[in-house]
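With one protein chain withheld, the remaining protein chains of the complex are depicted in position.
As written, the chains take the letters A, B and C, and residue 1 is the first residue of each chain.
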């Protein structure tokens, strides 16, 4: 797992490109192999890319507030399409309005995301957690 | 009561002079006879002046937050000194900190003030109420 | 699909109109004639163009928030509360509608109804249709504008204008590059010709609809020359279709002198290019958008960013200012938070209403630079246009002559690299294919070099990243942390 493969993208009809650009740069510089789908990515596009590249994780961004609607069912769809234990992270301004982060995080964890991040996520922490999670899922590699 | 006599002053160790200056000008222009004691006025100075000038009302200002301490006992002291039914108004930033005005007003009414005003008092309203109150106290004049 | 720069023939227009109206059921309810009659009954104080004109004449800066929620009643309540404190009202449209995904918007409405609060990031005007939109306009007593981010806004414009909205934001470049990924310029320019032609139709009937190209673009380190060029090109395209009331926009960049210079030159250059193109029967006003990049999460710090934008708008005498809210970093604001943003802005704009940025050599220099940069880009644009400005716009983007930093569109060159100088002005680190005179480019390089010396590091992409985060971390210039 020297160069873990991760898929990045901004889900739904969301055009916020800046954070995505920065995540790409950050993870690339930390020697991930980054497959960046950019903005306005559908659930199936995420899954297609993950299958195609054998990715260990999908990092979904949602900034514009429709995250709740856009992300619903992504975990099921992954399983349906054979990605049984791919790591799913989600981050950004996930819901409409200023809501308590704990509640938002709980909501998205219930939806099947392994970890949930706010817009002020410290990327170094994300990096550390992601490596841990990837390691844990592939104990014998 | 064409030219009602009123005593003005800022009570205690309070040096806030601007509001006092404006109250003086305002009531003078409304044909009150204004006896202005300025800032840092003691309870007895208020009462002395009221007795001396036969004032119908004392308008106490307190801006600096010690109003609760400085105004305690003023009504009793008035009665003690023979000003049995002089009108007592108080206004300004009467207590320490941002507190609900209703509670502050209740507190000062309990202390014997006839009316209590905040720093955003509309002086035209004060004028109207004061005339009413003076009239009511002197029904036969 | 070909695009040509001339006023769409009424027949061509009407021919395509039917198809547009059929893209969603509410299109059938659009009644142009009735709309025009309704507009004629709108009193001037409820219509954008006259209110902007009056503000311009008095030299005051009007306040406009952003706001939009999923349900009609909720949206009306929101606007009714906002209009207590602001001068101009918005109706911000949700992101599904912006992508013409009316079915998803319908789902959003449904879910919002069930949840009892809005799950959409805006008001789905097309789904609600003209009658419901009319209710919105009727329920308030100030002018209302449709604000969105829609590459193909034809149906939205049909619905909104027939309903009685008196202003419509956007343009074929400014609502494509920052808002879309795969929409070719040919398409968005053509679709915006349609919108402008529709506005022109109203104009022919004596009904003036205000049009506002979207100034801030990606909201992220956009050099004034880029947003000015887009604003002017979109203005020219709109005028050609018969638009007569235009508000040119600019997103606060952060250096006060540069921001004031930007608003001044935007007005000046707008007039110059419009008149040179033979137009003289139009009205031009300006808008400054308070800081459009990432905000600090702390609400007090956000309040300072808002006040700062109000200061820039007032000093520059922008005709209006679009306000942000203390919730900006977190999410769609509550009504209370939106009101706070307006109140902060009102206080600062009013306190500064009698003051101006002093005439000064550095301001002159800044204005001179913007003028020269814009003129160089416009010259290249006219050369590429070769007589047809619509084609020119498409080619200018294709050639990277117009290049928007951080825009998600696949059709954006993305070669231009901006970063701040030592005083926080936005300069150009890499000009990509954007044409610039050598001495002007050297000016940018020198300024960035001065910053590099202060920071003891080389100019480069790390500066850009640091600048992207800077305001949210409490500074304007992204200095390396010690």
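For this structure, a couple of remarks:
Following the convention adopted for this analysis, contacts are C-beta pairs under 8 Å (C-beta built on N, C-alpha and C of every residue); 3 or more make two chains touch, one makes a residue touch a chain.
Here the structure is a predicted model, which is why all the values come from computation and not from measurement.
By the touch rule given at the top, the unshown chain touches B, C in the complete complex. Shown as candidates are B:31, B:99 or B:138; the residue that touches the absent chain is B:99.
In the complete complex, the hidden chain is touched by one of C:131, C:353 or C:383, namely C:353. Against the chain not shown here, subunit B presents residues 12-18, 21-22, 25, 38-40, 64-66, 68-69, 93, 95-99, 119-120.
Residues of subunit C that touch the chain left out of view are 254-257, 296, 298, 300-301, 303-305, 307-308, 310-311, 339-341, 343-348, 350-363, 422-424, 471, 474-477.
As a working rule, only the chains that are shown with their structure count from here on.
Taken as a graph of touching chains, this assembly has some other topology, since it is neither a line, a ring, a star nor fully connected. The interface carrying the most C-beta pairs in contact is the one between chains A-C. With chains reduced to the mean position of their C-alpha atoms, the one farthest from subunit C is B. Each chain gets a centre from the mean of its Cα atoms; for subunit A and subunit B, those two points are 66 Å apart. Rounded to whole angstrom, the centroid-to-centroid distance between subunit B and subunit C, based on C-alpha atoms, equals 55 Å.
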